[in-house]
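Complex shown without one protein chain; remaining protein chains in place.
So, subunit A:
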Amino acid sequence: MKQNALIKKHRYTRRDWSGLLYLLPWLLGLLIFQLYPFVYSFVLSFTDKSMGDSFQILGLGNYVRLMTEDADFWKNVEVTLKYGLVAVPGRVLFALLVAVLLSADMKGINLFRTVYYLPSIFGSSVAISIIWKFVFQKQGVINAVLEGIGLTGPNWLGDPGIALLTISIIPIWQFGSSMVLFLAAIKNVPKELYESAQIDGASRIRRFFRITLPMISPIMLFNLIMQLISCFQEFSTAYVLTNGGPNKSTFLYGIKIYREAFTNFKMGYASALSWLLFAGIMCLSGLIFISSRKWVYHDEA
């Protein structure tokens, strides 16, 4: 304690300053590739900047046009919300389910962990999109299975009523990183808690809801937020699989930003789009944080 008081007064030594040398590349990167773009994209969102040098300041023009005149904007928002509503909870809950299964002390459990994580290493690579396009084709294997049990499968990626659902369940398959975090958290729950609950005669399901779930709730919060951020920006899989179609049914927000910026080269307009997305993600994260006061357990010992 005493030492802390001394440190407060202390003057930085040469050694302290020399640490800046190690931070130099990062500091440069911070200024050039992070802070400057962050500020500049906000500025751009109030302009009609295209690829040329000159641009005019529109004030709130881009934002107003997006919300009142743009034929697609609200469609993008709707599609993205629906997508996120399936993909985010779907992935997190499935990751939790698998983590519970894989947390058992069984012989050979590591083999299962290896296999379950495998799909996740490919991220949103094009090869993965190709697999799904192949599997979900009209004459693909999924419909062949359905036919085998006497059902007629839909046109998974070609039917405007179904395509969005197809696109939304695909990310659930790659639950790996959330699962690993859940797994580590489950393993960290003190064994004594379970033992005393067992003595009290609590059933396995009760033990899960009363002990495991509260103990891992901080990780649940973390996973929800991280998946929210990544799913609401989704671009690659939907772009390669359906390119927003059919009939704009999978026209995700990420695709809209891409088209405005790199097909139409409306950089100002696209910046406004990206700031609205940022604001949306912040609001949803905020809501999750506020609600987490009710469901995240904090050790008050």
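Quick note on the criterion: contacts are C-beta pairs under 8 Å (C-beta built on N, C-alpha and C of every residue); 3 or more make two chains touch, one makes a residue touch a chain; residues count from 1.
Basically, contacts and distances are computed from a predicted model.
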item: From "Carbohydrate ABC transporter membrane protein 2 (CUT1 family)", "Glycogen debranching protein GlgX", "Tetratricopeptide repeat protein" or "Anti-sigma factor antagonist", the hidden chain's UniProt protein name; value: "Carbohydrate ABC transporter membrane protein 2 (CUT1 family)"
item: Touch criterion as defined above, residue of A:30, A:85 or A:283 at the omitted chain; value: A:30
item: Options A:54, A:68, A:139 or A:152, residue touching the unrepresented chain; value: A:139
item: Candidates A:41, A:155, A:217 or A:292 - the one touching the absent chain; value: A:41
item: Absent-chain interface as seen on subunit A, which is shown; value: 12, 15-23, 25-30, 32-34, 36-38, 40-41, 44, 51, 98, 101-102, 104, 106, 112-119, 121-127, 129-135, 137, 139-141, 144-145, 148, 173, 177-178, 180-181, 183-184, 222-223, 225-227, 229-230, 232-233, 235-236, 240, 254, 257-258, 261-262, 267, 270-271, 274-275, 277-278, 281, 285
